[in-house]
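Encoded as structure tokens, here's the structure I'll be asking about.
Every protein chain of the complex appears in place save one, which is left out.
Think of it as A and B in the order they're written, each chain with its own count starting at 1.
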Amino acid sequence: MSETVDEKIKVLEKKVEQLQNQRKDQLSMVIFSNDLDKILAALVIAVGAAAMDTEVKLFFTFWAISALRDKNKKTKGKDLRSKMFGAMLPHGISQLKLSKMNMEGMGKDMIKKIMKHKNISSPEELLTTAGELGVQIDICEMSMDLMGFKKEEMIDYPNLGYCGVATFLADAGESSIQLFI
Amino acid sequence: MSETVDEKIKVLEKKVEQLQNQRKDQLSMVIFSNDLDKILAALVIAVGAAAMDTEVKLFFTFWAISALRDKNKKTKGKDLRSKMFGAMLPHGISQLKLSKMNMEGMGKDMIKKIMKHKNISSPEELLTTAGELGVQIDICEMSMDLMGFKKEEMIDYPNLGYCGVATFLADAGESSIQLFI
Partner (left out) sequence: MSETVDEKIKVLEKKVEQLQNQRKDQLSMVIFSNDLDKILAALVIAVGAAAMDTEVKLFFTFWAISALRDKNKKTKGKDLRSKMFGAMLPHGISQLKLSKMNMEGMGKDMIKKIMKHKNISSPEELLTTAGELGVQIDICEMSMDLMGFKKEEMIDYPNLGYCGVATFLADAGESSIQLFI
């Protein structure tokens, strides 16, 4: 009888451990958009979570990768299509546009001025803080290939990696919060 | 031996309770967009969940806050930038535009006529129903500041609050469903 109880408890302990691993204090976000406003929202959420000691994993894919380019880094040996794509897409976070009311950059400048005036961190500062707080940024390898981006044109960021959708799914499946932005 | 069993059971009970609290029957949504179609989708999901007795918490941020303005309420003492921003953004849910096929309002009017014809609740009615069903709406304080909105220009809604990203993250971390719209 007592053995049965012990066995049942062992089974329960294992299941409870699995459940705990399935829902870590972890935030996973797919960052798909390169709209300044959406990147700003994503970074505010990421930094807020990291400041509360939540593990944060950002999966940058498609347009969003252009927000991570370093405009001062040059690349060589790109084919024509990659060059064209590269030229048309923003070179880093400072070149992003608002999804609405951008008005040839006027709306964007207005938002940035208000943020400075109100002492709200700029997107560039938020990204730096994210790096300091250990926010992990993974860039979608397939999108890198599709956009013709090269690793050497990406920003210096302390926790930067490259992976596929399988890694994102594994991380997201364990996270207590998941968002697609 | 028996004591050990009791202790193990107590540990398990505590862990299971924590797990249950980590995944409440609760829906958390970040409402970021002020596109009529997205606000409509968010409200249909929110009202549907609340009707099934799920706790619903909506975190309105950035553009979406303009959907909660009351066009009949006037504010005083705004600075120039806040006035300009306020004038350019929609004054409440009735002034929102479609993200596609808005066609200077023609597409929007068409959608609204079809909804009426098909007896589908309008966004205004959905918002009222959400209030009656106890859907909580929290407005992002940082975005209020950024947009230059004042509390006195927001709609009368029974469960309206103001909070920061930390409150959203705490709520979302306990929710069984989380979406960013």
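Here is the rule we go by: a contact is a pair of C-beta atoms (placed from the backbone, for glycine too) under 8 Å apart; a residue touches a chain by one contact, two chains touch by 3 or more.
All values derive from a computational prediction rather than experimental measurement.
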item: Identified contact with the non-displayed chain, of B:M88, B:M110 or B:A170; value: B:M110
item: Missing-chain contacts mapped onto chain B; value: 2, 5-6, 9, 12-13, 16, 19-20, 23, 25, 27, 37-38, 40-41, 44-45, 48-49, 52, 54, 100-101, 110-111, 113-115, 118, 120, 176-181
item: Absent chain, residues of chain A that touch it; value: 1-2, 5, 8-9, 12, 15-16, 19, 22-23, 30, 32, 34, 61-63, 81, 84-85, 88-89, 142, 145-146, 148, 164-166, 168-169, 172-173, 178-180
